[in-house]
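Every protein chain but one is kept in place in this view of the complex.
Labels A, B and C are assigned to the chains in the order they are written; within every chain, residues are numbered from 1.
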Amino acid sequence: MSSLKLLVANRGEIAVRIFRACRELGLRTVAVFSDSDRSAPHVTMADEAVRLGPAPARESYLSIPALLEAARRTGARLVHPGYGFLAESAEFARACSEAGLTFVGPSAQAIEAMGSKTESRRRMQSAGVAVVPGTMRPAESAAELSEFGRRHGFPILLKASSGGGGKGMRRVERDDEVAAAFERTRSEATAYFGDAAVYAEKLIEGPRHIEVQVIGDTQGRILAVGERECSLQRRHQKVVEECPSPVVDDDLRERLSLAAVRAAEAVGYQSCGTVEFLLAPDGSFYFLEMNTRLQVEHPVTEEVWGVDLAREMIRIALGEPLAFRGLSPRGHAIECRIYAEDPARGFAPSPGTVKVLRVPGGPGVRHDLGIEEGGIVPIDYDPMLGKLIVHASDREAAIARLSRALAEYEVGGVATTLPLFQALVSDPEFRRGAFDVQWLDRRLGQGLLGPTPLRSEDVALAAIGLAAHRNGAEPSAAGSPVSAWRSAARRESLR
Amino acid sequence: MSSLKLLVANRGEIAVRIFRACRELGLRTVAVFSDSDRSAPHVTMADEAVRLGPAPARESYLSIPALLEAARRTGARLVHPGYGFLAESAEFARACSEAGLTFVGPSAQAIEAMGSKTESRRRMQSAGVAVVPGTMRPAESAAELSEFGRRHGFPILLKASSGGGGKGMRRVERDDEVAAAFERTRSEATAYFGDAAVYAEKLIEGPRHIEVQVIGDTQGRILAVGERECSLQRRHQKVVEECPSPVVDDDLRERLSLAAVRAAEAVGYQSCGTVEFLLAPDGSFYFLEMNTRLQVEHPVTEEVWGVDLAREMIRIALGEPLAFRGLSPRGHAIECRIYAEDPARGFAPSPGTVKVLRVPGGPGVRHDLGIEEGGIVPIDYDPMLGKLIVHASDREAAIARLSRALAEYEVGGVATTLPLFQALVSDPEFRRGAFDVQWLDRRLGQGLLGPTPLRSEDVALAAIGLAAHRNGAEPSAAGSPVSAWRSAARRESLR
Amino acid sequence: MRRFEYVFRGGAEPEEIRLEGKGDTWRLTRKGETQAVSVRRLCDGRLSLLFPDGRQVCGRVLAAESGEVVVVDSDGPRRVPLADPLSDRLSHSHAAGSDSAEEEIRALIPGRVLEVRVAEGDQVRAGEVLIVLEAMKMQNEIRAASGGTVARCAVSPGAAVEGRALLLVVRPSPTP
Partner (left out) sequence: MRRFEYVFRGGAEPEEIRLEGKGDTWRLTRKGETQAVSVRRLCDGRLSLLFPDGRQVCGRVLAAESGEVVVVDSDGPRRVPLADPLSDRLSHSHAAGSDSAEEEIRALIPGRVLEVRVAEGDQVRAGEVLIVLEAMKMQNEIRAASGGTVARCAVSPGAAVEGRALLLVVRPSPTP
């Protein structure tokens, strides 16, 4: 094993995912942790670990000085940002290189260029990549917006320049609504983001969110590795992703890939990245943004295209060329993001202790988890436990496999989004692949999560469960309960 | 979900594997169990379950009347034998069809033809498939054997006709040893198998065990789906299997596949099956036998060739044609059979309760397990807990992935063969793929499992582990130990 | 021999369920029909039930609010309206007399109030969003469990709230 060390400036499942890639590459692993993560899996699996600070992210996982100090202390030469936290901070990328560390990701310049909505749109247009028609720069007046609406046709969308995640957006149907809408959006923008700047975009009706995976190496080769279907979103948050998209044929894939590679080339991209597009029902598509990092949903691409993106990303950072010329897809993959949220309570966060964790096995089932049984879902960070990924020969088989896997999946102690997925796999429209980015929110409103009918077995189970307790001496499994075994194991581990 | 029911006349990981395929096909599942398996995973995951009888296999999993009665009671229309037990019993296959049940496997005739060493050799020779030169029928006299040895050249191998699994075999170096060897083998054969019949085969030196997966449907199409490398055996028991074989190139694969399809055609094979060959160092290969069932190691083929063999086997039994024309391989897969045996005690069986079961996750890792944490490894059956299967882009990456996965794998309460695999992945000859069927036994003799050096961390861990106990109030993880959570969960599940 | 009695309210009429336990077998009586169920508790606390006709179900049984039990099996968690006769009577009479009982709406976890969409005196419908709370980097809509009148509003936008902190009080409108 080489003595080269990689530090992951992150936590949870993505830190675990990257450490696994390191293990397979023979790199030593360095974890960082906040006070609420000392016993977390990404720490207990690492060769080395360094405390960053208290639980709040800005004092730990977002503290650039603390991260650089951790790298210095352990002698880590590579730093991987994962996703979220500092993954798209040009400042962090720059700080790493200035400290003589190899940042596992694109150049600070590429991050900056793609980080700015207006700058990235400008570059895309000059690169010949279609963008959603819009007033590039903040509007001075409502009149400006009306003029835009008349030129490109209503409805249009007003957006706060500093907005995101669906906040600070307003749909405008007719010209005579523009003035009022402009004022309301400005005030909201000020309230939410402390920035009144507002611009307008043409509204694409019934669009799908399709993104293309790209990889570029330091030799200047840039490849597109197929698309991902990410239209299944709840309140603009991806929930389920697929590869390939049920609506993308070879020709469209070809055109999407071409545009994605152009986009990456426009910023001289040298790492793994994702180019997001809005796909209109008529087959036209528009550049949305480029995520200059490893994506949460990268596993569906890995399963279908037979490539280890986390591994390639590290190899590229080490200056190695892409390990393959071209790749070809096989089968269909679906990822479910398992959040500690309670679907029965409007998806309210459900932090706490994971008392039970039983995961499915068998063919075509993959787990990227950031938590173990008995572990705690801290309140301080994104409440995602991890991801379930299934892979099968085609979409129908993949849905059947997902349904089978969900039946074997149990998380106890915290509520999770698993029931949402169980409802989805039996939804006819989902099964047909007939959905756009608003579909899931609509469907939830229509009662997607309606109560499942009770079988007589369930009633018997409930009654006997109650009784078996009431009468203390209840039937036991062959052998004693695990709790007993566990404590036995613990006794032994201490004798 | 259709009301069609499939009964699995088996237990453990293969029953679980087949039930998963049923779930994905929308078939209802029927489990059978002996008194030691009432709480086993294959029972608790099934839609229906029927008790067969007491623990001993001949009174439960080998009892044809009990199995037929279970099918009658539940109205199961299909019966899958799995592997082992009655999987290669022509009598059982016949009994099923006579009871109007669909046996998920080949015809009784095919099972019979391939079940007899001499009959299968005869058929292969007339089908033009090379077999190891041998005296087809039991030898009358030592003279007969000497004559055979002189014709084909020494060394030769004397084998008990009713023998198997490496028992009742004797190597004969020179002509003048034949007479004595003949007598000793006859007496052993009588003692072990109550059958004195002995025959001779030419001994192939340094051979590899290579087998080819075949699938035939009821339309008469028969396909070969690549080979498996099964030379890693301990006392003639497969321990680790790979796909593809490190020594089989496209040309050899072509020739092996052709021979395998001929073999299957010779018995009109209509199911999943495996044709085993002995591959000599000079590239020549000889038919050994055909396993007329789903193989323990089928997953490595599934991973590399992207086919669900368990699913196809059921579809074929339902009269459906193969779902694909041709398949192409991708990457490299390795399977480890995890047995409850103690490598430190000469692989003595280690039955008992699995107190701890922590399995690896992440990309390219698959678990086919027949046991859960807290479950019991009964003394009555084969001591295999299940299988770990890894898949990656090539053999080197697959070995790295296996090594990474083994580091995350923990089984407590029973000793397992995991340490053997950890020793293997770092063995230079294994990594080079330079081994034959005797290699592992040789290597074990040379101390493959030599003691691993202690790191100072381990000594600290041992000391602090002792101390932390001695002083009772030891440091605890964030939150309380799982044992407590578990019992909490149990309390709640009973309140 | 252990005997138990429960009331199941999943159907149109309340239904009585009787149980007699002996060793690993429970005799279950519903609608006058009795069947012997073989029961095993697995090591992780789940129960496996095997019915005389061969049906097998395996799941975990958790307590919920009085008058309900949650079962978790391969279909996921589901609420079963089941209770022993006493608590059934209690919870039921309570429900009957609870028209005027005020509903206190509290924060599930610590967070920051983003929006307060109602004012005291407002009429609200069941399921209507009352407050938007930001916690764990997520916006969470807090909705009315039942329709009624906002009797009290304890917080305002921007306020930081602790877990279980009182946000609103809703006086349910009399059930028609």
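Just so we're on the same page, a residue touches a chain if its C-beta (ideal position, glycine included) is under 8 Å from a C-beta of that chain, and two chains touch if they have at least 3 such contacts.
Remember, predicted model here, so these are calculated numbers, not experimental data.
Q: Where does the absent chain touch, in terms of which shown chains it meets?
A: Every shown chain touched by the left-out chain: A, B.
Q: From the listed residues B:147, B:175 or B:382, report the one that touches the chain absent from this view.
A: Only one listed residue reaches the unshown chain, and that is B:382.
Q: Tell me, which residues in chain B touch the chain that this view leaves out?
A: Given the touch definition above, chain B has residues 235, 341, 345-351, 356, 358, 379-383, 406-408, 410, 412, 418-419, 422, 451-452, 454-468, 470-471, 474-483, 485 touching the missing chain.
Q: What chain A residues would touch the chain not displayed?
A: Residues touching the hidden chain, for chain A, are 30-31, 38-39, 43-50, 73-74, 372-375, 486, 489-490, 492-495.
The rule is simple: only the chains that are shown with their structure count from here on.
Q: Using mean Cα positions, find the chain sitting nearest the overall protein centre.
A: A
Q: Rounded to a whole Å, what is the gap between the Cα centroids of chain A and chain C?
A: 32
Q: Can you compute the centre-to-centre distance for chain A and chain B, using the mean CA position of each chain? Integer Å is fine.
A: Inter-chain centre distance comes to 39 Å.
Q: Can you work out the whole-Å distance between the CA centroids of chain B and chain C?
A: 48
Q: Two-or-more-chain contact residues of chain A, please, as numbers and ranges.
A: Touching at least two other chains: 356, 358, 407-408, 412, 465-466, 468, 474, 477-479, 481-483, 485.
Q: Hey, what residues on chain C touch two or more of the other chains?
A: 40, 42-45, 55, 60-61, 74 - these are the residues of chain C that touch more than one other chain.
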